[in-house]
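Note that this complex is displayed minus one protein chain, with the remaining chains in position.
Now for chain A:
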Amino acid sequence: MTTQPAAVSSSSSTPSSSQVVSRVSAPVSETLLNDKWDLCLSNAIIKSGLGLGFGIVFSVLLFKRRAFPAWVGLGFGAGRGYAECDASFKSAAGTRSVRA
């Protein structure tokens, strides 16, 4: 799914002259959703990673290396990622506007 837009742009740009390059840089309408998905996934991974990291640090520092803080942190991060992703999809419909 994430590779598709790139493939499209490359396939369309190869036969055309140098002027096509500028066209690729502008977002094409059919790739809008795919871009969103890319962004959402990467964002969710980063947020989850951060949450997990904080959780581990807390577990080490405050909770005697027990596991639950790491899980909680991961949950927070993933939740945050999901929320932003949801918002980014809904922003197209005008309900929420969050730049993920």
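We take it that a contact is a pair of C-beta atoms (placed from the backbone, for glycine too) under 8 Å apart; a residue touches a chain by one contact, two chains touch by 3 or more; residues count from 1.
Following the convention adopted for this analysis, contacts and distances are computed from a predicted model.
Visitor: Tell me the UniProt name of the left-out chain, picking from "Ubiquinone biosynthesis O-methyltransferase, mitochondrial", "Protein wntless homolog", "MICOS complex subunit MIC60" or "Transcription factor SKN7".
Guide: Answer from the UniProt record of the missing subunit chain: "MICOS complex subunit MIC60".
Visitor: Where does chain A touch the missing chain, residue by residue?
Guide: Residues in contact with the chain left out: 4, 8, 12, 15-17, 19-20, 23, 28-34, 36-37, 40, 82, 85-86, 89-90, 92-93, 95.
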